[in-house]
Every structure is written in C-alpha cells, then in structure tokens.
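Below: one structure in structure tokens.
For this depiction, one protein chain was excluded, whereas all remaining protein chains were kept in their positions.
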Amino acid sequence: MTAPLLEVRGLEVAFPSPAGRLAALRGVDFHVAAGEVLGLVGESGSGKSLTMLSIMGLLAPNVEVSGSVRLDGEELLGRTEAAMRRYRGRRIAMIFQDPMTALNPVIPIGDQIVEAIRIHQPGLSRRSARERAVELLSQVAIPDPRARAGQYPFEFSGGMRQRAMIAMALANDPELLIADEPTTALDVTIQAQVIEVMERLRRDRGIGLILITHDLGLVAGVADRVAIMYAGRVVEQAATAEVFYRPRHPYTRRLLASLPRFDDDVDRLATIDGVPPSPARRPPGCAFAPRCLDAVDRCAQDDPLPRRIGASAVACHRAEELPA
Amino acid sequence: MPLLLLGIVTIAFALSNLTKGDPLISIIGERQMDNPEIVAAAKARWGLDRPLPERYLRYVGNLIQGDMGISLRTKQPVARDLMDRLPATLELVIAAMVVGVGGGILLGVVAARYRNRAADHGARFVALLGSSLPVFWSGLLLLFVFSVVLGWLPGPGRLDARLTPPPGVTGFYTVDALLAGDFTTFRLALTHLILPACVLGWAVMGIISRLVRSSMLDVLAQDYILAARAKGASGPRVLVNHALRNAMIPTLTIIGFSFAYLITGAVLTETIFSWPGIGSYTVDAARSLDYPAIMGVTIVGGSAFLLTNLVTDLAYALVDPRVKLG
Partner (left out) sequence: MKALALLRRLGLPMIIGGFIVLFWIVVALTIDLWSPYDPFSIVGRRLRPPSDVHWLGTDGLGRDVLVRTLYGVRHSLPIALVVVLVSSLGGAMLGAIAGYLGGKTDSVIMRLVDITLSFPAILLAMAVTAALGPGLGNAAVAMVVVSWPVYARLMRAQVLTMREREHVEAAVAAGAGRVRVLTRHILPLCWSPVLVNATMDLGQIVLLAASLSFIGLGALPPTPEWGQMIAEGAVNFYQWWVALGPGLAILSVVLGFNFLGDGLRDLLDPRSAQ
C-alpha cells in the first residue's frame, strides 16, 4: 500500500466546561488512500462530525485538539488559521448533511460556486470562473446548468441542491472529499443519484472520500473500508467485507443486527437499548460496557485500546473469544 | 394602507375639532375674527356652518387638493410651507439614516463577532447610550464642544448666514452645490450637516445594532456559515458576504421602523441646530399653537411613515430572493 492520502493518529479533542475538561474524542486513528472510500459510522454523538471538523480546523479556538492529522505527509494540526484556509476547499472539501441549510439562501448557486473557485484562484477572471461553475454543474448532472447557475437554492429540488453542493466541493479539484451524512436529508430515490455521483468522482478522479454516516446499509454498497465509532473512539476498523462478514466488536454486531433485511420480519428487527454515554458521564472502563450483552467484570474497569486482530483493528477485551 | 391614511386624517380632524373654543380661530386666527368678510369666506371654504360629517368630507376634499389651510404664524398656505422646508429635513434625515444604519450595522456586527467579550459590551453600551441620550441635550453639548471649544465644525444652520444657498435643483444643499460645481459651498454644507446627522443618527443606532447583533448571532450558527468556512473563505468574507447578507433581512424591518424615531429626533435636532426644516417648523407651530400647521405636519408625518413601511416591503424583495412581489 502507498502512503495514505490522509492519516489521522491519536486525535483527541476536549472541550472546556464548568465541570472541567470534557474529552470528546479519545484517540481516533484511521487513514484514507487516494481513490479509496472510508465509511465512518456511528450514532449521533459518537464523534464523527467532530472528527471531520478537527481535520478541517473548523473547531472553536477554545477547543483543545491534539494528535496528528497528515495530508500527503504534511501535518495539519497546529497550523494557523490563514494556513488552514489554503487547505479548506482546495485540497480538502466538504459536503454537508442538509444542502438546504448548507447553501447560503440569499446567494445564487452559481455565485456560491464562483466564490469557492475565486477564493483559491484569485487570478481567475469572473467570467472564466463562471464558465467553470457552469461546467461543474453539468458534471453533476444538473440540467440546463447555465440558467440554473443564476437561481437561488430555494429554486432547486433537494437532490439538485446536494449535487450543486458537490459541484461546489469539486470547484478546486480537491484530493479529499469529506461527506457528512450526504444523503440523510434526501428521499431514497434521490440518495441513489447522489451516491452515483460520488462513486463516479472516486473512479474518474481518484478522489479519496470519507463518508460519514449512521447508516451501515449505505456504507455496505459504497465504502472500501469501514471505521465504526463509539463514544469518541474508533472501536472497529477493517475492510468493508470483513466488517460485514466477520464483525468482531459487540457494538458492530449489534449495529448489523439492527439493519433491516429483505428476509426479515419487521418485528424481529433488533435495536440497541440505551444511548451512548456523553463525555461527562462516561464509565471508567469500556464505554460500551453498560449496553454490552457480552460485558464481563473486566470491561467495567479497563478501557480497551484498539489492537490488531486478523485484518481488523478492534477495541474490545473479548474480541478473540467471542464468535465472529 | 388607504384605510390607515384615512384614519390618520380622521384623527387629525378630530384633534382640530377638540381644540378649545371656536375651530374657526384655529383656522384664520384670532385677529381676523373681527373681519366679517374673512370669517364668511373661511366658513364657506371649510363649511363650518355645516354639520360635522359634511365638514369632515370637505376637509378631506380640501386635503386631496393639497389644501391644508393657512398657517397662523407664517400667513402662508401650510402645504407650501411644508414643501419649502421638506428638502432640508430630507437631507438631514437621509444623512442621519446613513450614520445610524451604517453605525448600527457596524456596532451590531462587532458585538456579534466578539460575543460576550469586551468589544461586545463596548459596542452595546455605545448603542444604548445613543438611544438613551436626549437629542436636544446631546446636540447642545456636541455643538458646544465641536464648534465653540474645538472649532472643528461650524455652528448651527445649513450654511453660514452670509452665504447664498446653491441654486435649488433638489433642495439638498450638498447635492445642489455639487451640481453647480461649487466645492466651497459643498464643503460648508457638508460640515454643517455632519453634527446634526451624527446626533440624530446616533439616536437610532441602538435599535438597529441590537437587531443586527441578534440576527447575526442566529445566522452565524447556521450550516452555511460553516460551509463557507469549509470553502476556505476568510473571516471578514464569511462575516460580510455570508452572515451580514442574511442578517440584513430581519434588520430591514427595523430600519423602516427607525424612521419614526428619526422623525421624532428630527423635530428636536432641527430646533437645536436651527435647521430650517419641517421639524423646527413643527416646534415653532406648536409653541405658537398654530393648529393648521400642526395638523398638516401630523398628517404629512403619518403618511410619510406609512410610505416608509411600503418602501421597506419593497426592499425586502430586493434583499431576500425568496420574497416575490405578488
């Protein structure tokens, strides 16, 4: 394997609070290669979005971030705001969950794309940037892109908005695309279009893609590798097939069990009881232990760190003994 | 809207009939009461010998023709007096609007950007001070400081008394002076305008900055702000292009609304600065109980306010693409 495009190591994020420092991310490790799709999966509050924001350097200044985030070998953490601005939107681009709220409602779509282009290519004329914006819109299959560029977000349908968002993210040919729940706010039929567009990008341009989602089903079809997050840590990470056919962490297994299948009766659908612990009231041992059906005494005391088991990295004391 | 206009006229009419004594006195003045010819003419014109409803209709009828009666003090038609003085007031109010809206937006943006920090508290205090100061006092004080003590700015009035005003095209001295290519007069007219405009503008800064701050805080929490930063946009660009543009939509209402405050302030500011506009005319009219003039100003002021609301609605459509004029 060549050097990864993005390598995240021991990423920790902590918020100051009246009750003391709250650790929201507790050592997150993963990597993405060019042309690879990594699915970052977890419930809300597991730290997926925080991970993304800290990669982009978009967290508030009073948030403590440590560890290492390397893009093509260059360290991004600890850079100044001005230095980070040269990365954002140019080498790493982002797609948000709800394109309705992530597009500025009072600026025409075309102008928003033009802005994204000209921030990083100030020398480019307004007219050429405009041409480029229209071309980008047509690449994401927006019909009649020239006319559409002059329209406002509210004049677009949901699926078109998200594709426009993707067009904007592609404005400067980024190497890495981070998509935060890009299909959650969309209808099922439109989800497929958006996924199709992202799939093509990866294939044609060799863009590395981090797909953040709580939907394991989505990941199964698109991702090369999967990282499962729970309570601010990656608890299992492996190739997609490995995770689906040989899940090693009890949490992963429970997630898989909760997926609806075609041959399932509706009432057999399993859910996971309880909610993930907030940073303020995390138990001393394994964060999943209180909800874990396989937990033993040790799990309540020792916090398991991720270790290699076969082709996977798993953070569970009992990963080997439990049947895969 | 037409209903409100009619309401304004009705109230003004009711007030003029509320005055103690013969309403005729309030139209032609006490001294003319001995002159039977004038009394008869006025009675016929305003229909004072007729019952109240008919009088009312006649009043409205005269008003539609632009007749507001004769001012007791200036002995001129009130309508003409008002037209003569309108440009001075408009020039002042527009300049004050620029100061108030510009300053209000600036203070509001600064306060939102540095929320709960020293700059926020400072900006909010400056704004609050403006809306708590009586303009008829702050005007006096600033005039004393900047004109008498420091000598930086000229005294009251629109121009030095010995200067002839520029040829009247718009009635705005600054604009007329520029049109005439007379830069000395332009500079003088502008320096005369600065102090009253600042006093008046400061008074409305508070309500504008308060709303700009709160709507900026709302907007800054939106996804598209994060998205703009994720594009690599710089802080000022995010603040102005993305945040302020959206925050201006709710702010527009208050800008229209602040016009009412501007008129209130203009009445007093013009008095302090000997500004020959409608405001000082109103005060003079009120002091000499010049009822026709007071009623005229009341009607014009109310209508102007209604007009501003209409303009505000139109401005909405310009700023917010989602609003289409239907």
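For the reader, a short list of remarks on this structure follows.
Order of writing sets the labels: A and B. Residues in every chain begin at 1.
In the analysis below, contacts are C-beta pairs under 8 Å (C-beta built on N, C-alpha and C of every residue); 3 or more make two chains touch, one makes a residue touch a chain.
No experiment lies behind these values; they were computed from the predicted model shown.
Here the chain not displayed is in touch, across the complete complex, with B. Among B:M205, B:L220 or B:I272, only B:I272 touches the chain left out of the display. Among B:L106, B:L128, B:V175 or B:V319, only B:L128 touches the chain left out of the display. Contact with the chain not shown here comes from a single listed residue; of B:V101, B:L200 or B:I263, that residue is B:I263. Residues of chain B in touch with the missing chain: 3-4, 7-8, 10-12, 15-16, 18-20, 128-129, 131-134, 136-138, 140-141, 143-144, 148, 260-261, 263-264, 267-268, 271-272, 282-283, 285-287, 289, 291, 294-295, 297-298, 301-302, 305-306.
Everything below uses one rule, namely that only the chains that are shown with their structure count from here on.
Centre-to-centre separation of chain A and chain B, using mean CA positions: 54 Å.
Listing the residues of chain B that touch chain A in their complex gives 222-224, 226-235, 237, 241-242, 245-246, 249, 319-322. Listed in rising order, the residues of chain A touching chain B in the complex are 56, 58, 81, 85-90, 93-94, 96-98, 101-108, 115-116, 119-120, 152, 154, 165, 168, 171.
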